[in-house]
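Here the complex is missing one protein chain, while the rest keep their positions.
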Amino acid sequence: MEAEVKDQLVSIEKPGLIAPPNWEPVIMGILCNWCSYAGSDLTGTSRIQYPPNIRIIRVPCSSRVDPWFLIKSLQTTADGVLVSGCHPGDCHYISGNYYARRRFLVTKKLLNFVGFHENRIQFSWVSAAEGPKFAKVVAKVTDDIKKLGPLHLYKKENFEKK
Amino acid sequence: MNFSTFVTDKAGLHKFYEDIMASHETFAPVEKFGKFDFKKVTSLSECDPESPIAKTLSIKPLFFPRSAKVMKYVATSSGTDVSETDEDHLAGNRVILGVKHCDARSLQVLDKVYNWDYIDTDYQKRRENTVIVSTRCDKAETHCFCTSLDYDVENLDALDVVVVNGTEGKIYIKARTEKGETFISGMNIDNRLSKNEWRKADDKTAGEIKTQYESFAGSFRLKMDYKEVNEKLSKIFDTPEFENVSGNCISCNTCAFVCPTCHCFKISDEKVKDTGVRYKSYDSCNNGYFTLMAGGHNPRPVKYRRWRQRAMHKFVYYKERFGVNLCVGCGKCTISCPVNISIFEVVNQVSAASMQE
Amino acid sequence: MNYTKQIQDIAAKLFAEGKIDVFVGYRMNGFDDNQVPVLITDPQDVSKLVFTDKSVFNLVNYLKSDHTRRKRVGLVVKGCDSRSLNLMLTESQVKRQNLYIIGIACEGVVDDAGQKMQNCTECVVPDAVVFDELLGGTLSGSLTLTGSKPYQVNADVTALAAMPLTERAAYFEEVFENCIRCNACRHSCPLCYCAKCCIDQETATLYNGANTTSSAFHALMTWSLHLAGRCVDCRNCEKACPSHLPLHLLHKQNESVIYENFQEHLAGVIPEDRGAFYKYSLKDPDDFIM
Partner (left out) sequence: MARVGVFVCFCGANIADYVDVPQVVEEVKRIRDVKYAIEYKYMCSDPGQGMIRDAIVQYKLTSIVVAACSPRMHEKTFRKALSDAGMNPYLLEVANIREHSSWVHQKDKKAATEKAMDLCRMAVAKSIANEQLHEISVPVTKRALVIGGGIAGIQAALDIADARIPVVLVEKSPSIGGKMAQLDETFPTLDCSQCILTPKMVDVASHPYIELIPYAEVLELQGFVGNYKVKIKKKASYVNFKTCTGCGACWQKCPVKVPNEYNMGIDKRKAIYTPFPQAVPNKPVIDAEHCTMLLKGKCGICAKVCLPGAIDYKMEDEIIEREIGAVVVATGYDMWDPKPYEEYGVGRFKDIITSLEFERMVSANGPTNGVPVRPSDGKVPKNVVFIKCIGSRDEAKGIEYCSKICCMYTTKHTILLHHKVHDSHSYVFYMDIRAAGKGYEEFVKKAQVDTGATYLRGRVSKIYKKGDKLMVRGEDAQIGQVVEVEADLVVLATAVIAPKDNPDLARLLGISYDKYGYLSEAHPKLRPVETAKAGIFLAGCTQAPKDIPDTVSQASACAAKVCGLFSGDTMKKDPMVSTISNEYCSGCQNCVKVCPYGAIVTDEVPVGHGSKELRTVAKINEGVCQGCGSCVAICRSMAITLAGFTDPQIINEIVSI
């Protein structure tokens, strides 16, 4: 579905709701300490520029990410979430990301099933060496979510739209 | 005080309902997933004021919301600003259609506790703003036992305006309270009378309404003497029978959530960034942690004690304090119970056991 | 399907031999043809026991009750019930030696209206998978790992998945709006035995205490994810829901994702199988990850 109507963004899940002018999405990024967080640091050290919409939370391993972190994020400020961990086989904790991968797939499909656009929940593997990849991932996620418009499903009542 | 009664037919009643919806904020049973819940409606086609009692949730949420916003606050380093919430149902007059009389009666029961040592102003405001148009049942359903509880024919039709189905398609519309009288008179009665949609009650009306009641009262499967139950229960706090009757209870809380008279609540805050909302939400005494205290002590850690509390509160404590039972005999708890525990059976079984002792 | 006589006899024998302290079964509710679960401790009450296609409730739920904990229990299980029992055993909630299990080769149970329940028409594991005694022979012939029929995605799930996103979102908004947060779903589920539950209000401040739509969404989503790979589709939750919410949609959705992507067995069919989230395979799909 084409989300843009006369330069105005509508929420893809609720086409009746239109984004305020100059609306910018907020993306909650949950990164594992050993690969993706280190990778995002490398992006910084390499001065690779990416869109400023992401807010980053550090966790030890992608397996620490409980699905309700994503749900809670989507219920409050976030218009989308990105979870990033080590590549399969590279997990600092041996097997954490394999367990996480299963949960992510089921969570993503379930959220999509109850009405969230699938691009609002995204995952990536970014190693500590992949600074440029991290920038690319963030740019892509931001771009994807911008197209979807603001998220209006199940928001907390006291949440304020940025 | 004498309130007026009118006679009409199905068409006249529906016209009346449509007129109410056009002029007032109206709530009526709306079906969703096979259950009826009271929701805001604008036309008769959306709702069914004659919804079956077994499938209809109570009107309690319209007075004691499942989650009421108590207050809103903004906490920053310069201090905490507390503000009233823009809670619905507080402003403006509203009408509720299709209320069962047990449901309406529950408000009279709840009025007592809400006007007791602390006056709940939100509840008061909602009560004052609301006109209830209730419908008298024609036939008792499996789990109904409202006639066994402490109100008589006179008081059976509880609130504001009552609709009674008579014979030969006749429908009686009775005002039961001053608010109801004022409401009906504000609904363009002269016009209805002149168009012959409505007629004034005649000498036979009272008799016909009484006949309807008698046929209704005769249809009950469940009957008990509540005074006897009150008395027996008050003496048998320690009976082991409570353990037996609660055996197959799974502590699911549904009974309290669907009960029109249960009014326990809990307080919770939800804060995002600097802004928080304080909610007052339903709770249930069947929850294991209901009485859990901050220090870790729980006086009612086991199921039968919670069940005893539930039965005793409904049929002993409330009665002692406020003069009425905290039960209106609607059977909603039994219908919703996943294992079909009937509070009627429970109190009778426990009382009977006390007789044997 | 009527095993009333057999179950009465077995229960009487178990009591007579002193093998059990309590028997969990069904009895008639006393006024119509519906049944209620009953916990029998007095051998004389054995005659109350019945079992027909109205024996709907999953009795494994009672194994988390104080009335059965650390007692020797006899109970009746249908196919789906036995799968939840299998998981209870795997997750160390009950000890096998304390149980005497009467398994049923279940021909399906009916709802209040007399219609065969949807999960029974779809059922792939009708026979009890764990039992001391199986009544009714076997219906599935030789039990394959995934049941006796090829796996099919639930028709309701398929229909919803085919809907446009906006309609699906609207549909589920209605579902969560109608949730009254009584938590009957959680309490009626045999596998929800946690002392502290993620959707109980006790954890209110941190999680979601209020009974708002938003909280209901959070609670039901988290709850269904905790049952993902464990739900045995007995539909106790759905039967318990006072708002008649279609809770099976969430569970069946998760089940289909797990089944199709991880090639896992259906929950509880295999002893010692803990559910999809407690293991992994190097071959799990990776294409949804950038």
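By letter and in written order, the chains are A, B and C; residue numbering begins at 1 in each of them.
By definition in this document, a contact is a pair of C-beta atoms (placed from the backbone, for glycine too) under 8 Å apart; a residue touches a chain by one contact, two chains touch by 3 or more.
If you're wondering where the values come from, they're calculated on a predicted model, not measured in any experiment.
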For the chain omitted from this view, which of the shown chains does it touch?
A, B, C
From the list B:N2, B:S45 or B:S77, which touches the chain that is not on show?
B:S77
Using the definition of touch stated at the top, determine which of A:S73, A:N112 or A:S127 touches the missing chain.
A:S73
So one chain is hidden, and I want to know which residue out of C:A16, C:A159 or C:C194 touches that hidden chain in the complete assembly.
C:C194
Chain B, residues in touch with the chain not shown (by the definition above)
75-78, 80, 271-274
Where the unshown chain meets chain A, residue by residue:
24, 26, 28, 33, 37-38, 40-41, 43-45, 47-50, 52, 55-61, 63-66, 69, 72-73, 76-78, 92-96, 99-100, 103, 135
When the complex is taken as a whole, what residues of chain C touch the one chain not shown?
70, 91-93, 193-198, 203, 206, 226, 274-275, 277-279
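In the analysis below, only the chains that are shown with their structure count from here on.
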Work through the pairs of chains, note which ones touch, and then classify the graph as line, ring, star, complete or other.
complete
When contacts are scored as defined above, which chain pair ends up with more C-beta pairs, A-B or B-C?
B-C
Taking each chain's centre as the mean of its Cα atoms, which chain lies farthest from chain B?
A
How many Å are there between the centre of chain A and the centre of chain C, using C-alpha atoms for each centre?
34
When the centre of a chain is set as the mean of its C-alpha atoms, what distance in Å lies between chain A and chain B?
46
What whole-Å value do you get for the distance between chain B and chain C if each is reduced to the mean of its CA atoms?
32
Multi-chain contact residues (two or more partners), chain C
212
Junction residues of chain A - those touching two or more other chains
156-157
For the chain B and chain C complex, residues of the former touching the latter:
32-35, 37, 57, 66-67, 142, 221, 247-248, 250-254, 256-258, 266, 268-270, 277, 279, 281-284, 287, 289, 292, 302-303, 336, 338-341, 345
Once bound in the complex, which stretches of chain C touch chain B?
29-32, 34, 36-39, 57, 61-62, 65-67, 174-175, 178, 180-184, 186-188, 200-202, 204-205, 208-212, 215, 236, 239-240, 242-246
Listed in rising order, chain A residues that touch chain C in their complex are 1, 12-15, 67-68, 71-72, 75, 88, 95, 98-99, 101-111, 113-117, 122-125, 137, 140, 153-157
